[in-house]
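Quick notes on the structure that follows.
Selected chains only, in their assembly positions.
Each chain carries a letter (A, B, C and D) given by its place in the written order, and its residues are counted from 1.
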Amino acid sequence: MSKVSQPEVIRPSDRAPDEPRAVRLTRNYTRHAEGSVLVEFGDTKVLCNASVEAGVPRWLRGKRQGWITAEYGMLPRATHTRGGREATRGKQGGRTLEIQRLIGRSLRAAVDLKKLGEFTITMDCDVIQADGGTRTAAITGGCVALVDALRYLQREKKIKADPLKQLVNAVSVGLYRGVPVADLDYAEDSSADTDTNVVMTEAGGLIEVQGTAEAGAFSRTQLNAMLDLAEQAGGQLTRYQREALEMRG
Amino acid sequence: MSKVSQPEVIRPSDRAPDEPRAVRLTRNYTRHAEGSVLVEFGDTKVLCNASVEAGVPRWLRGKRQGWITAEYGMLPRATHTRGGREATRGKQGGRTLEIQRLIGRSLRAAVDLKKLGEFTITMDCDVIQADGGTRTAAITGGCVALVDALRYLQREKKIKADPLKQLVNAVSVGLYRGVPVADLDYAEDSSADTDTNVVMTEAGGLIEVQGTAEAGAFSRTQLNAMLDLAEQAGGQLTRYQREALEMRG
Amino acid sequence: MSKVSQPEVIRPSDRAPDEPRAVRLTRNYTRHAEGSVLVEFGDTKVLCNASVEAGVPRWLRGKRQGWITAEYGMLPRATHTRGGREATRGKQGGRTLEIQRLIGRSLRAAVDLKKLGEFTITMDCDVIQADGGTRTAAITGGCVALVDALRYLQREKKIKADPLKQLVNAVSVGLYRGVPVADLDYAEDSSADTDTNVVMTEAGGLIEVQGTAEAGAFSRTQLNAMLDLAEQAGGQLTRYQREALEMRG
Amino acid sequence: MSKVSQPEVIRPSDRAPDEPRAVRLTRNYTRHAEGSVLVEFGDTKVLCNASVEAGVPRWLRGKRQGWITAEYGMLPRATHTRGGREATRGKQGGRTLEIQRLIGRSLRAAVDLKKLGEFTITMDCDVIQADGGTRTAAITGGCVALVDALRYLQREKKIKADPLKQLVNAVSVGLYRGVPVADLDYAEDSSADTDTNVVMTEAGGLIEVQGTAEAGAFSRTQLNAMLDLAEQAGGQLTRYQREALEMRG
């Protein structure tokens, strides 16, 4: 992993370029869901509730496998100014749909769907408070809630083998005034030149890379510098996840 | 106030008939809203966020008064089994609309809309965890968030006079196996014969009374016994609200 | 029943405080429905059509019982100024949903759903002309249409026992300039301090009590005075229903 | 006009081929609308309410003319079996939209929109009971309600000149077992080979001709025979309209 340090740029958050925010993973945050995790990336707080239901969507019936899907929502006043409630507007916006599709794909990468059997796990990721990086927090926390749901299925003897293949985590990295920085908060994200969301396995493999130039273009070199930061942050996130789940490191 | 005691009936919650659940009111629960209160009635947890916006709905323009409205939602896994997300279904259900209309009317009873000036306060009540009585918790906690929003308006010199007329609170009362009981939780509510939601002012005046026979009919006498309980519980809720708001009793 | 008389207040309608409007119940108003009643409370005219269909909603299947549900609508020009057509707007408003839920609950209280067998009765209540009290007229007239639908089921030998438990009726009572008055018309309702809708059985039992303070709060004493009026009016409504249905009194 | 008589075919209604159903036009059927007509073509009953509003749709602003539009609805149990409520389904069906567009175009043919000035008249046509020919009844009755609305505008001195150019009426004609028949009821319409709706001016000019082969095709000769019948029936409808409106014939 390459070393990244640009001490001369001051991030709005006063963090070092490669320094992610404080992460907290609170399990069993609510009592009904089979997995319930409040994930905090600094001031970003997302409640990830995993619901286990017997059966699979129609198009998967008879294929002897399970399914994992996600839904994402933001409480109207999770943000600085109130956003309209999607239930009131009568539809989910494009950003919401895009994020929940990303979360679903990412979590499915953690699991052997054959071993899950004909169960569907729905991960509801609801943003209680937003300060940038809600989708990466949702994936990171959602994976912990997912493991709790898988443990529930095993504990209840509904499935035999552990379907977990690997933990997945996600982090945003960007270019802030030309300098690669990790885990952007809202203030940083708003004025970043480039924003890249990276979903990784605990072994460092890439699941999703979504880089967007907000101003101008970015180079292969800059992309690589961002991915270096993501790898480093991903390693930390994995440790937090394993610790929360009391897994041996 | 009449004395109510029926020691021989055992509520699922083991509470005395006139004993409400533990109430917690946590102010400043999130950081963006002008008023943000997490209200807990036992295991029922509702986040009440008050958003202040300049201006009023079109039909109130030029009438030199403000407006207070409410929106209500339930996180999909706030309940025992997952409920569909209303944003996904594309519309709010009848129960949701009915509850948010009730919350709005109740909170408007707390405020002199003329003194509020041309501001709109939207109270988002989102149920994080449900165990019966979400609407009464939302009104009780929402009133505290509302006072915080009014204080914000005064502190920011946006309005001069305090628009608060009186605190309002709400409690459900019911007949459980024929015995009047206060503050029903989900298990009690599901098997109650009658369920009555009562919204009151801090002085004990009635704002809303909504009584529904779930099985058979109820009598004037039974209604009066339930209202006695509501008055008693309302007095306690007022004390919790004043304490949370550090108002002199 | 307490005596209520306040001769010194003049209602816009010139009626005595305890005097309901003229009530008319016209059966067989249209020819296709299994029960079809035009109910008139003064100038309020609601067409209540009961439709019998074999089968029950999915969640009731196999439970050996029937179901009664209601839908409510208002013709766009039933009111002083034209209201938008809900079919054009693409959804039913909160008020509509709230009212049709109330009608459905009220009518179910009249019937032994087990004896109804696996039939669903849908009561369409469409307001032809509105002058206050459309929901109470709908319940009162809907109950008559419901009895006709039950008689149809028995006449056609589709069910054996009569599922009717009791007639239900509804009336609005309110405080007009502080005086309790019965059966408010639109002009009275618009300027009333409190509006309470009461649904009762023919024996005077309470099915629903929905009291709302429009200005200030109301007291237990005032509520009781309103309920006294409702009881008195309910008795009259029962007589009109029995007469229309040619039931022995 | 050609003579049409086919005594040997018996229509389900027992009417002669050229004999329309009894027509009734009841003005002032409801009290709020500026024009309110219940039109009956036999058992088909449609309430036509004309609402006058100041202003025109956005795309007509500043063009110094008025607008006439129509909305059409059917009460759910206007028909033999209950149809879903369009407000509940969340959209108007294709048939509804097609019919209301036809009614709007037809009524606009009756009026000089320049003389109407910047007013919009919305004609709500709601079918209380359906037995075939609801759209033709709606146009015929709607035209009478429209005249009442135009008279209201003149009486109230909102406009000066009379915008009425001519009365319009409509009738359905069809081929029943190969024989041209006028004003088909539901039983006839269901088994007709061809169904043609004809909208005419009081002078017999054609406004709309909509002929549809339900089985096989129809010939020019058959079309002409149907149009002969329509002309004859249209003349009678004009007389009913003028009589109802107390116009000199």
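Assume contacts are C-beta pairs under 8 Å (C-beta built on N, C-alpha and C of every residue); 3 or more make two chains touch, one makes a residue touch a chain.
Being a predicted model, the structure only gives us computed values, none of them experimental.
Asker: Since every chain here shares one sequence and 4 of them are in place, how many copies does the full complex have in this file?
Answerer: Number of sequence copies in the full complex, not just those placed: 6.
Rule of thumb we're sticking to: only the chains that are shown with their structure count from here on.
Asker: Leaving chain B out, group the remaining chains by who still touches whom.
Answerer: Connectivity check, chain B excluded: A | C, D.
Asker: Matching residue numbers in more than half of the contact pairs is the bar here; say which of C-D or B-C clears it relative to A-B.
Answerer: C-D
Asker: Relative to chain B, which chain has the most distant C-alpha mean position?
Answerer: D
Asker: Centroid from C-alpha atoms only, then distance chain A to chain D, rounded to Å. What do you get?
Answerer: Spacing between the chain centres: roughly 60 Å.
Asker: Take the average of all CA coordinates in chain B, do the same for chain D, and state the distance between these two points in whole angstrom.
Answerer: Using C-alpha averages as centres, the distance is 52 Å.
Asker: Among the residues of chain D, pick out those that touch two or more other chains and give their numbers.
Answerer: As it turns out, chain D has residues touching two or more other chains at 90.
Asker: Chain contact topology under the given definition, line, ring, star, complete or other?
Answerer: Chain contacts: open path, no cycle.
Asker: Please give all chain pairs that are in touch with each other.
Answerer: A-B, B-C, C-D
Asker: Tell me, which parts of chain D touch chain C in their complex?
Answerer: 30-33, 36, 43, 45, 47, 49, 51, 53, 71, 73, 75-82, 85-88, 90-92, 96, 122, 124, 126, 128-129
Asker: Can you list the residues on chain B that touch chain C in the complex?
Answerer: Against chain C, the touching part of chain B is residues 91, 93-95, 97-98, 100-101, 105, 109, 196, 200-201, 203, 205-213, 216-220, 223-224, 227.
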